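Report on one structure; see the data block that follows.
The full complex has more chains than appear here; those shown keep their coordinates.
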Amino acid sequence: MVGYAFMGRAHSQAWRSVGPFFDPPVRPVMAALAGRTEEKVRAAAAELGWASVETDWKELLRRDDIGLIDICTPGDGHAEIAVAALDAGKHVLCEKPLANSVAEAEAMVAAAERAQARGIRSMVGFNYRRVPAVTLAHKLVAEGRIGTVRHIRAQYLQDWLNDPEAPWSWRVDRDRSGSGALGDIGAHIIDTTQFVTGDSLVGVTALTETFVAERPYPGGTGRGRVTVDDAALFIGRTSRGATASFEATRVAAGRKNSLRFEVNGSKGSLAFDLESMNELWFHDGTADKVEAGFRRILVTEPDHPYIDAWWPPGHVLGYEHSFTHELADLLAAIGEGTDPRPSFADGLQVQRVLAAVEESAARGSGWTSVEGSAS
Amino acid sequence: MVGYAFMGRAHSQAWRSVGPFFDPPVRPVMAALAGRTEEKVRAAAAELGWASVETDWKELLRRDDIGLIDICTPGDGHAEIAVAALDAGKHVLCEKPLANSVAEAEAMVAAAERAQARGIRSMVGFNYRRVPAVTLAHKLVAEGRIGTVRHIRAQYLQDWLNDPEAPWSWRVDRDRSGSGALGDIGAHIIDTTQFVTGDSLVGVTALTETFVAERPYPGGTGRGRVTVDDAALFIGRTSRGATASFEATRVAAGRKNSLRFEVNGSKGSLAFDLESMNELWFHDGTADKVEAGFRRILVTEPDHPYIDAWWPPGHVLGYEHSFTHELADLLAAIGEGTDPRPSFADGLQVQRVLAAVEESAARGSGWTSVEGSAS
């Protein structure tokens, strides 16, 4: 694994848990952790349970005991590491967003295709697809339970940058992160709703805003410029004629990690909020009107996605379980010799939506087609 | 009162209730109901409690026993009746949207200004301002409880046109109604959120959609064309720099009358849903983080707006009470010789936002400034 910050910690817990709970065909060994500063990476490896360390990620590619590279670095490092790893014959799991630009993402897709020919698998880490309630939403749409999708409405609301004194970090630096709320959390609602609906955005009109232009450096000396968006809003259309409304923001006071979506179809609707991640709300529009209403499905039954590996009904899961599910599916695919989703191509398509949003916002909210879409 | 359909019934109940509960300085008498068909208007007057009838609304203007005209007709009749009534020296309450076009609305504002000089009052019926939870939201923003507004997010979701066999009516005919979901319910979220925030939209980018192109005539013979939008979405900016996201639709399966908004500010947030109209959700971002959270204020305390006229704490109000509050404020203004809000000028401003939305949607979602705004 490369990187050991927030994502690295989440992935480590998932690597630790996937064996006991999912009994995958390929049993993972937490072989090595890579990071630049030896002292820090040693401490992290000890804390998180990795057997060895490397201070140069390229060493990981040379080791025969390593079959899979898990990339948990900021977005500006994804392309180089992923392409090299795939070309070196390692399976790759890459955190989202796939890259910081469409060009990088395209290079990664090309590498993934080359690798695939040799049986090497790649996957991008849109973990929220694996929240059981989200996976269930996908299944209900696929089974036609809400009919033709007419409206997609999604928000990802956080507030950790609402305080103007919240410190500067790489996440507000365009060079490192590519964009702000848009790429960090907007990417999640794009992928999640496209996954749920099986539909994709073909064009958008967008605006972005930065409310706090400078932030104090963590050390306490001086302030750094914020070069990314605090919030991004866009509306658009999908390939099958639905409307879509999206908003991603890090300044929505009181909303901590509220990835919400609602999908309205010709026969019913679905609604979800990550802050209540074990619940899916489903309206069956074909029910008798006297008894119809949004029902709260507590997604903890043995027949719900991923649940039979865990606890009895009503015993809820948390944030980190989505990563364990991601690894379970990845290891299953490797074992079966199939290609896991979301693929790098899926990640590229999200990158193209992000690019269309940025382009529209940059040129006064004009309508902008998503590259490669049918529109 | 002119018109006796849905709005006429709601207004009648309000005229009946405002006296006993609010003891207004001017005590209303339900003098006369006007409608085209004598038989029908007589039946309606008997049912709704009006003392006399007229088959020509112009007769109302000639009667000395009538001091106020309440216009409850479809939008295409508003301008003619309102201008004539004001010029005849009658106070006017006009249902929303103020008119079917900006030009009509401008003529109405001119008439309102002429009338004002003679002490004649006019008001447009955006009743949701008078839902106590909405009025309280306005007060909390005005008192600075959420700081500077950064995001406005509003939806008005209904589903009565989701069924393709729901019958044709004047509400889907552009000539009568001006527009579809946009003017009917989109107008409400524009007015309500501008009222709550004290801010106004300066520019938008929009798209509209009609999912069902024809609908059966009520009689059962043939189908009529739908010439208005089923749904309208837009994003925009306000005069004080907030972002705004709006969606109005009549095809959101399972949502019956869900006028929802959330306002995020630098110090806190507010959220509301008309389906739970006695509740306002307030996040005080200045509270200790250990105890902070969105609180459900049950807006039924004596110190809440309008409530001391009604019941003890916890005894909830319904939809129709918003009209009673509207009349209480209108009669208070007439009694005090002041101008009630929302004024016709407020109604014109909403009309201009609606026009900008339609213009943007018509020309491929380009950015469109709201006429008369500072932008």
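Per-chain numbering from 1; labels A and B assigned in written order.
Quick note on the criterion: a residue touches a chain if its C-beta (ideal position, glycine included) is under 8 Å from a C-beta of that chain, and two chains touch if they have at least 3 such contacts.
Owing to the predicted nature of the structure, the values given are computational and were not obtained by experimental measurement.
Assembly remark, whole complex in this entry with 2 chains visible in place, copy number of the identical chain is 4.
Here, only the chains that are shown with their structure count from here on.
Note: centroid distance subunit A to subunit B, computed from Cα atoms, is 40 Å. Contact residues of subunit A toward subunit B in the complex are 146, 150-151, 153, 155, 157, 159, 162, 205-207, 209, 211, 231, 233-237, 241, 243, 245, 247, 249, 251-255, 262, 264-269, 283, 285, 292-294, 364-367.
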